[in-house]
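Note that this complex is displayed minus one protein chain, with the remaining chains in position.
As written, the chain order gives the labels A, B and C, with residue 1 at the start of each chain.
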Amino acid sequence: MTKRIAILGASGYTGAELVRLIATHPAMKIVALTGDRKAGMSMAEVFPFLAHLQLPTLQKIEDVDFSAVDLAFCALPHATSQAVIAALPRDLKVVDLSADFRLRDPAEYEKWYGKPHAAVDLQAEAVYGLTEFYRDDIRRARLVAGTGCNAATGQFAIRPLIEAGVIDLDNIILDLKAGVSGAGRSLKENLLHAELSGGTHPYSAGGTHRHLGEFDQEFSKVAGRPVRIQFTPHLMPFNRGILATVYVRGDADAVRKALADRYAAEPFLHVLPFGQLPSTRSIAGSNFVHLGVVGDRIEGRTIVVGALDNLTKGSSGQALQNANLMLGLDETAGLMLAPVFP
Amino acid sequence: MTKRIAILGASGYTGAELVRLIATHPAMKIVALTGDRKAGMSMAEVFPFLAHLQLPTLQKIEDVDFSAVDLAFCALPHATSQAVIAALPRDLKVVDLSADFRLRDPAEYEKWYGKPHAAVDLQAEAVYGLTEFYRDDIRRARLVAGTGCNAATGQFAIRPLIEAGVIDLDNIILDLKAGVSGAGRSLKENLLHAELSGGTHPYSAGGTHRHLGEFDQEFSKVAGRPVRIQFTPHLMPFNRGILATVYVRGDADAVRKALADRYAAEPFLHVLPFGQLPSTRSIAGSNFVHLGVVGDRIEGRTIVVGALDNLTKGSSGQALQNANLMLGLDETAGLMLAPVFP
Amino acid sequence: MTKRIAILGASGYTGAELVRLIATHPAMKIVALTGDRKAGMSMAEVFPFLAHLQLPTLQKIEDVDFSAVDLAFCALPHATSQAVIAALPRDLKVVDLSADFRLRDPAEYEKWYGKPHAAVDLQAEAVYGLTEFYRDDIRRARLVAGTGCNAATGQFAIRPLIEAGVIDLDNIILDLKAGVSGAGRSLKENLLHAELSGGTHPYSAGGTHRHLGEFDQEFSKVAGRPVRIQFTPHLMPFNRGILATVYVRGDADAVRKALADRYAAEPFLHVLPFGQLPSTRSIAGSNFVHLGVVGDRIEGRTIVVGALDNLTKGSSGQALQNANLMLGLDETAGLMLAPVFP
Partner (left out) sequence: MTKRIAILGASGYTGAELVRLIATHPAMKIVALTGDRKAGMSMAEVFPFLAHLQLPTLQKIEDVDFSAVDLAFCALPHATSQAVIAALPRDLKVVDLSADFRLRDPAEYEKWYGKPHAAVDLQAEAVYGLTEFYRDDIRRARLVAGTGCNAATGQFAIRPLIEAGVIDLDNIILDLKAGVSGAGRSLKENLLHAELSGGTHPYSAGGTHRHLGEFDQEFSKVAGRPVRIQFTPHLMPFNRGILATVYVRGDADAVRKALADRYAAEPFLHVLPFGQLPSTRSIAGSNFVHLGVVGDRIEGRTIVVGALDNLTKGSSGQALQNANLMLGLDETAGLMLAPVFP
């Protein structure tokens, strides 16, 4: 039976990406789209690339009839999300794409986001949405918190290595290259084409990026002891894709084996043959993740490189994968689109 | 019943785009892929973005068992195509993506391509692949000649205006902006990133571009008298997409009506509301065409703007649409993918 | 003797480009920089690419001592400019880069800019800053109005043809491709990298772009009768450069001769050999203009292509060239920098 879907915050990039993916989904139908400032507009006006679809007009959240909705994606800004979700019917399945429910510990939330959480009970209820590691919990969850896109990329590369005990936990460096759509449709000077194209720069360096909250929480949980990595993101002059270059201490063969074993049965995770390293171009527009491993000339040091599309596997594709699980559908439904190259 | 597909010349961009599209096609299966210099390699090696698919290894054309093939796409270079297709079984359905069978008149072929045609009988048999205008012929055809990508864009914008008799046939100017993937995967200095990015330039100006052969043939046929347009293509620093800006003499309302009427029932053609003009970004990665019309401040002059993705609707998507017709399948099968934005 | 220069509005792109050019000027020294919202900041903070220069701190206009200034560049937004310049000392030499003083007729100004001009006397005094055509007036002027960047490109290609009487005045079409820095450092959704890169679209089509006011004024003046052209600008996914493709009726040889003769002695205007057409990449970062001509296959029709850098010859370089004249300096001082390629 076709599931009825609402997308709250459909005028941003992750909202639009959800629409794009659901457009060819065999068992979902979009019944409500919201956009606060753009209520009353058609999606074709807001996103002309969706003009070929028959879609509901954008409306205000308070005008949505949630009794006719099976699952809502919440693609609203951080902080807004917790207020909105707290006001939704408590039996409505929700996949949240914001940062609001990623951290379990209210103190950690406050530390990284600068203010107390406004829906602590929901925070406790929420399941962390890294599908390949929380699949069973997600299947049973009512509220799933989508991961950060950088956080997803780093975890796909590092997490199995911690699980398998093949690397030194105190020497993990993640140098990340992030496409600009991860910053959303926000009007900031440094996101203008004239400022961003043709070059690169690091940002939030030295341990200040909020996705470190997720890395700390998850890696420490897996390791059973505190793990803190170094993380430097760089803003890239392209729209889609994240490349994570991870420097670890451990044997390259053991590292590659840990990844290959962990992901052997995963439909979206692909560990490349030795000697081959990922490119963001080879996953752009898709839900696939590519991982590659190379041993350094210095013995005992290994480099892991991972790539995914921040809008797909890093947020909206992940969200749809989780929704499929929550609704009892085929986990890969609507998600087997090939990347777009060139 | 699933149709068995061969792709000849699978190591180029149009070949890869066919694989991408067929990957989610419900009724086609790729049974053979050829690549002369790359025979023996896997597609994952040649195009890592296709690594998630189970595909046949690249082989030489002479090693393909065509008795087990329902339809072959021929994505080979111009001139090579005619020799290869002439040697294929004469009952094999073929969609050719090269320029070899686009022009009906051998003299015109020789004029534009600089040498005599080597398969004049096939040239006579071939149906011109502009689906929306040759649908019935294509359905019955054995050999279909894919159009030029620029030729397709220009015809979608201009052809209905000639049919409807709403423009002056002696004053048609087509200023075209073409993404670089249209030039293929060829090693030319001016296609290097360092040479191409960050700027634009015209090429083949003044009436020398080969796609004029198609415009002349088709527009003259529709008009019932010789029609010669002006055509200036410009190479754009982006990978996918063609934007055609067409300057015509005629009433803007009549022009827009001619387009809207002609394409009212077409699944891939979308005429925008007055006041809205297309962007290549809104069709990239898809088989859709956007068309917009604006009247000039000078009475009687009108501008038509059309946009499509050169690799999809301009070549491989068009080819698949035609193959669907030739095989008795749903014309839109595998082609309803939404564009990718941003 | 070194001339003392003030730049009003130094926190935008044209202001920064002036600083870049004056940095190696042998006879100018920047003594004041203003930026309303950024007063108190150093230029190195606002534009880190200027960090190697010793520059005055940004201040408010009202804090500048204009008695110690020989010439002021006014790089403020449209409408702001006229108010600011009206309040400056009436003997201060001023080069304005805004649109405020480009149109001589107050009615035309109101028509194109939507409100009455607030400094009609200055409007009458201002000299139009297209150096190669107003050189003597500029040398004597106190107030020079920089041209629009699109308007400059179009005029360099078309104006000599009208002067020489070699083209039909009623059939001029200007299809223009404009780099995004021409839109300034303004926070608009369509200027974001994620929205702009990877594609193109037309804007202000059909005769609504304000630079048509300049074309109408100048071409009609040269022709001695009303001349109205068609003009369609397209936003390009690169930062610097404008390419103008002009469709005219006239003999290609006569057209090329008119350009070559007119610009034979000009240091910045370069008419390419027949058969060669300009690329924006070959002038980016410089004050040079490249022009090329090709005859169409349809007799009597000719295409002229021109290219310049919108921030240099299209605004700040032009402004500096004019300032050199106004101050009795070598016209090319500070302006012979080669383009930057690749």
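Definition applied: a residue touches a chain if its C-beta (ideal position, glycine included) is under 8 Å from a C-beta of that chain, and two chains touch if they have at least 3 such contacts.
Bear in mind the structure is a predicted one, so any value in this text is a computation, not a measurement.
K.L.:
Who touches the missing chain here, A:Ala284, A:Leu311 or A:Leu337?
P.N.:
A:Ala284
K.L.:
Which one, B:Arg90, B:Lys188 or B:Lys221, makes contact with the chain that was left out?
P.N.:
The single option touching the absent chain is B:Lys188.
K.L.:
Which chain B residues touch the hidden chain?
P.N.:
Those residues of chain B that touch the unshown chain are 13, 180-181, 185, 187-189, 191-198, 237-239.
K.L.:
State which residues belonging to chain C touch the missing partner chain.
P.N.:
Counting over the whole complex, chain C touches the hidden chain at residues 13, 16, 19-20, 23-24, 47-53, 181, 198, 239-240, 270, 272, 276, 278-279, 281-286, 288, 290, 336-342.
K.L.:
Can you name the residues of chain A that touch the chain not displayed here?
P.N.:
Residues 173, 175, 177, 194-195, 197-203, 205-208, 212, 228, 230, 232, 234, 236-241, 243, 245, 247, 277-281, 284, 294-298, 301, 303, 305, 307, 342 of chain A touch the chain absent from view.
Basically, only the chains that are shown with their structure count from here on.
K.L.:
With over half of the numbers shared counting as same, classify the chain A/chain C interface as same or different.
P.N.:
same
K.L.:
Between what two chains do the most C-beta pairs come into contact?
P.N.:
Here the largest contact count links B-C.
K.L.:
How many Å are there between the centre of chain B and the centre of chain C, using C-alpha atoms for each centre?
P.N.:
Roughly 39 Å separates the two chain centres.
K.L.:
Could you work out how far the Cα centre of chain A sits from that of chain C, in whole Å?
P.N.:
45
K.L.:
Hunt down the residues of chain B that sit against at least two other chains at once, touch-wise.
P.N.:
198, 239-240, 278-279, 281, 284, 342 - these are the residues of chain B that touch more than one other chain.
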